[in-house]
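For this view, one protein chain was removed and the others were kept in their places.
Coming up: chain A.
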Amino acid sequence: MNDNTKSKETILSFEKLKQDILRPMQNHKGLELWIVFLVTVIAVCTWAYYVQLRDGLGVTGMRDYVSWGLYIANFVFFVAVSLVGMLISSILGLLKVDWITPISRIAEIIAVAFVAVAGLVIILDMGRPDRVVNVLIHGRFQSPILWDVTVITTYLVISTLLLILPMIPDLAICKKEMKNASPILKKVYNILSFGYTNTPEQHKHLHKMIRTLMVLIVPVGLAIHTVTSWLFAATLRNGWDTTIFGPYFVAGAFVAGSAALVVAMYFFRVNYKLQDYITDLHFDKMGKLMVAVCLVYLYFNVNEFLVPGYKMKSGDSVHLKELFFGSWAIMFWSSQLFGNILPIILMVNKRFRKPMPIMIISLFVIASAWFKRYVIVIPTMLHPHLPVQNVPDHFKHYFPSSIEISVTVLSFALALLIITVLAKIFPVVPICEIADQKGIDYKIEE
């Protein structure tokens, strides 16, 4: 298998590379159908949000005790997944790990889509979205929400730049090659290629800029998920009142983000026929990376639950018993098992790092990561310091309403739509970077 790939690589010409990557962008019927499907889902779910706007958040399952529910859990999940951009293209990129080249753009696309939708999800959760400008007019920097707004917008901007800047040479190629593209798209290529012709000077400047951004995004990336964890850790509630929430969330984000990347890699490899570029080797490496980040996350989980579980302070004990043995036990233990422990055990084994098995494992990891956020947010709200009394029974439980579920589906459809559209108009695998890496000569004409 290895020999086979090698022989293919040696005969790879720039022409073939270009055609392989640009072909699926020009002609892909399935993709258009998928876009129509997503737009339909978004339209239907937008109606659910309209109902929520009209009638108030009372249409959700949230009430005075569980006042943060599905939306906030989903928000944390979206922020978590978006962190993969920083992990792959910046941390590994700065460490000069070279196998990431073909998958770094997919990582960046996921980052942009998920962080953009995360910002939207938080607005969907607001009681008065019509007053969102108050955050700018009356913003108080003492509030972690202000920090979150600041770092999330910064992360979105830097991630977008990290998507576009490395793509400039590829877009210059698109401008020339994509003859059938719509006039608007041609204009986009024209503008975003910035007249790049790959002169040594341009090349130098571009790489300097990219490198600067790669350094900048590391603290910002750490900050978005740390600050998101502080939305919880800054309170006095049992289960949230802990000092390791920052690194615990960041570690969890790397797990969720890597899994999302693996699924996207698999999808593009199969549907865009990119087997020559997103190879078995990439899945194998991603599998090893996932084992590493899962181990770190497992370590934080042990700390987060074993230490308070050992002491069983009165407030914590109600909460922890519900998680370990009570009504949350199935969700808690399955998210630990399928999102962490089993993936580690399976993926240390080479067989499970092949594309298909690792993709299936990643789907489980994503689902577990989502439910893990649910377990982090909701049970704590159900276990306040003082007893919950003199309220109707449905205040004492939480189950998301169909409106809430629809609005959450809306967020997923929106993220997938952004990814799909970006992958439709931009080359998902960097053409020029691969050529650079493999020492293939190419010219970009004016």
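Just so it is clear, a residue touches a chain if its C-beta (ideal position, glycine included) is under 8 Å from a C-beta of that chain, and two chains touch if they have at least 3 such contacts; residues count from 1.
Following the convention adopted for this analysis, contacts and distances are computed from a predicted model.
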Undepicted complex member, UniProt protein name, chosen from "Protein TusC", "4Fe-4S dicluster domain-containing protein", "Sugar ABC transporter permease" or "Acetyl-CoA acetyltransferase": "4Fe-4S dicluster domain-containing protein"
Which residue of A:20, A:125, A:170 or A:404 touches the chain not shown here: A:125
Option touching the unshown chain, where A:19, A:40 or A:134 are the choices: A:134
Sole contact to the chain not displayed, among A:288, A:350 or A:385: A:385
Positions on chain A contacted by the hidden chain, ascending: 55-58, 60, 62-65, 67-68, 125-129, 131-132, 134-135, 137-140, 142-146, 149, 231-232, 234-237, 381, 384-392, 395
